[in-house]
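Take a look at the structure below.
For this view, one protein chain was removed and the others were kept in their places.
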Amino acid sequence: MENKNPIKVKLGSLELQSPVIAASGCYGYGIEYAELAAPSHLGAFVTKSIAPVRWEGNPPPRLAEVGPGLLNSIGLANMGVDEFCATVAPKLAGLGTKVIVSVAGRVVEDYLTVVRKLEEVDSIDGYELNISCPNVKEGGMAFSRNPAVTEELVSKIRSITNRWFMAKLTPNVATVTDGAKAAEAGGADAISLINTVVGMAVDYRSRRPKLATITGGYSGPPIKPIALAKVWEAYKSISIPIVGLGGIVTWQDIIEFFIVGASAVQVGTMLYADPNTPEKLNAGLGCYLEEAGIQSISELTGTLKTDSPYMHGVPG
Amino acid sequence: MENKNPIKVKLGSLELQSPVIAASGCYGYGIEYAELAAPSHLGAFVTKSIAPVRWEGNPPPRLAEVGPGLLNSIGLANMGVDEFCATVAPKLAGLGTKVIVSVAGRVVEDYLTVVRKLEEVDSIDGYELNISCPNVKEGGMAFSRNPAVTEELVSKIRSITNRWFMAKLTPNVATVTDGAKAAEAGGADAISLINTVVGMAVDYRSRRPKLATITGGYSGPPIKPIALAKVWEAYKSISIPIVGLGGIVTWQDIIEFFIVGASAVQVGTMLYADPNTPEKLNAGLGCYLEEAGIQSISELTGTLKTDSPYMHGVPG
Amino acid sequence: MKILENAVVLSNTRIAPHIWSMWLQSPEICAAAVPGQFLHVRIKESTLPLLRRPLSIGRVEEDKLELVWRVVGTGTEEFTKRSAGETVSLLGPLGRGFSAPDSLEHAIMVGGGLGVPPMVYLHDHLKAKGVQTHLLIGARTAEDIPLGPDDTARQDAEIILEKPGDGPSGLATELAMKWFTALKESGKLGKTAVYICGPWGLVLAMQKITPGEKLMLAEVSLEQQMGCGIGVCQGCAVRVKGGPTSYQLVCHDGPVFPLFDVESPHGK
Partner (left out) sequence: MKILENAVVLSNTRIAPHIWSMWLQSPEICAAAVPGQFLHVRIKESTLPLLRRPLSIGRVEEDKLELVWRVVGTGTEEFTKRSAGETVSLLGPLGRGFSAPDSLEHAIMVGGGLGVPPMVYLHDHLKAKGVQTHLLIGARTAEDIPLGPDDTARQDAEIILEKPGDGPSGLATELAMKWFTALKESGKLGKTAVYICGPWGLVLAMQKITPGEKLMLAEVSLEQQMGCGIGVCQGCAVRVKGGPTSYQLVCHDGPVFPLFDVESPHGK
């Protein structure tokens, strides 16, 4: 009898040993957390977004905690693709998990530049196109707000790589359907959503914004209801896999994302609080699936019951 | 010497004794809460949105608490304008606060119908056009997502009333600027934002959505960062007053909304938890303004300091 | 008349593994309340939980009232932490309680699980009026009975447990059936009312076995997720026949509704 792993998932051609992926910007370049928590608990990690050259990022302050949420305006501070290839790439093999490199740029050509260089690196399993960062002036979110540009960018990337890749979409739009369809039409293997929600905080005493860029990206538990709605919306309109994220803290959150249409998930902000989160999530998922008699977590994707309204205290 | 009230505000021609307005849907028809907390603590209240005829609303369940936030899918259940005029209107005079009637419809003509009938009622101080409800199939949010329709609707309303009115906009768009400009161009006296944010919640055990309509509108403290960002965005693009709302709980929240550009605020969900909130907010604002030596809260509108980045622990 | 006040907690005790009883001092609410009404309770001065929690009024004794609840989530858990001397913000009494017509002679009260406390209140009330009361309590196990070990209501009640263990086992509907038969035989059905409060399973089963047209009255108390508690938010709608729309509000039109007007939450 085959020994099945109930939390293994497949995103098209990409197989992951766990549905839990570390989100871009929350796991560095993949090596920093390795001494604290074994990366093998992750199905994959997504690196900090990499640009063609080093970006110094936005002025400080770049973070503001707001209740159980976080605002950030990092501005995609990153080392640039050349340094990444020279210093980080050699360390990626043997981490015991899949490596997805997040790619950022200000113009379409930037993304192509980065991917072309990354194609030379062996230890990479896929890419995530960050076309949804709210914290950079050009590029970023502007891309995924424009479905035509999304499709153009995605199909150009498709034409230069055979590797698996996904496009990461913004929730800061009236509807994610158009962007999701554009990514699918362009040939992406999957989409991920959501990136952060535009938000801001003010210190009423000094009358200053808490972030130097005034507005930033909102993440953490408060955005989960928004993320679930966006994943569900996308799920109804495309057939490529969806990687769901936004506010995941518990294994129950993961089940919820699967139910509304995710085939895998990412965990971001919560990693800062507890780098052992992926291990705990796997354990929780494993127990639940066994108790519930579910062979594979993938069976849950899109199983939302939309048939009949119900009430609190259903017969029981 | 004139006895000045530091929390009095003016929204164009509309003068309010307090900047605190009860938000639509959270204060019924204005009479229900009167036996529990004196309406005179409010600058005004906005009624539940009124349609041309009775709307029964969405199937239950219509509410789901999510952490410190709330999802609702009431679906604008309301008694309709005729019953409102017959049964509620006569009771509105003498409540000791200004009366703003929220108007809803599925098509432009609906709004005109409601306003025409309300024009016959004396005890009304203004209208709020709800063009931003996420919980109805037609109309609602669709209006304020389309700036051309917003402008058309607003200018038609302008042509049939001399009363003060504001348009309530949705945050579920890539940018609120266009809608805000459209409302201004159409002749609205003010805009209010934000209405609720599209969100959803799932019960992972039953795999059912927690709202019968699957998605609903997210309100309460978690949406405050989103609301502040939208008010700030609008403030930079229009010159009519902005009524800010979304997640207000404390007087500090109100100061924050003023700083980013609000000239008054609305309180919604928090009223359910504590009907005495307006009184407490007024008291808190009064103390703060006095201590800070601020003559009028209106001085704070749009005073966000955007000059220089700063750091935690500024020299002191 | 609705009252919004900070009431002093007199005691807060665990009466079963997951069930608590709190007594509060509230002369005004006690004076205004009738059985079947509820209070909307602010568990804590914070935004977590964000909303008030609806809890049925349990016993009322002079100017003191009892709330009995099962710990099921954040709010009910947090509520166990309030202690004597603290105050809790109460809003109530709310909603429409049970009807008690003057000519009523027999009352069959069927309480399932946490539906019991309002039934005890109703029982005390009707007994004092001289009605013959039949308090029927169903629970899953002995630990799920929301009555303290020495509660006097235990003497007045017929208790039945779903899971065989100590005491009679079966369903509360069986007890009700027995009384319908007995009162039919004694010709008293026309002077009999049935009152129900419990999970939907119980409610739907009672709809099946209750000889509606022959009884004087059949009422059920419903639960629904609530926002305001006073008819403002339209959040607590349930499918109930007889109103101007398909829905009625638990907080305002209920929580007590005519048994046969209530529709299954599972739609048509």
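Each chain carries a letter (A, B and C) given by its place in the written order, and its residues are counted from 1.
One rule holds for everything that comes next: contacts are C-beta pairs under 8 Å (C-beta built on N, C-alpha and C of every residue); 3 or more make two chains touch, one makes a residue touch a chain.
Computed from a prediction, not measured in an experiment: that's the story for all the values here.
Among A:S40, A:S155, A:S237 or A:N276, the one in contact with the hidden chain is A:N276.
For the chain missing from the display, the contacting residue among A:P61, A:G140, A:G199 or A:G261 is A:P61, taking the whole complex into account. Although one chain is not drawn, the whole complex shows that of A:A77, A:V108, A:V121 or A:A185 it is A:A77 that touches it.
Although one chain is not displayed, its contacts with chain A can still be listed: residues 25-28, 32-33, 35-37, 48, 54, 56-57, 59-65, 67-70, 72, 74, 77-78, 220-221, 249, 269-276.
Note that only the chains that are shown with their structure count from here on.
Chain centres were defined as the mean of their Cα atoms; on that basis the chain farthest from chain C turns out to be A. Centre-to-centre separation of chain A and chain C, using mean CA positions: 47 Å. Contacts with at least two other chains are made by residues 59-61, 67-69, 221 of chain B. Within chain C, contacts with two or more other chains are made by residues 224-225, 238, 265, 267.
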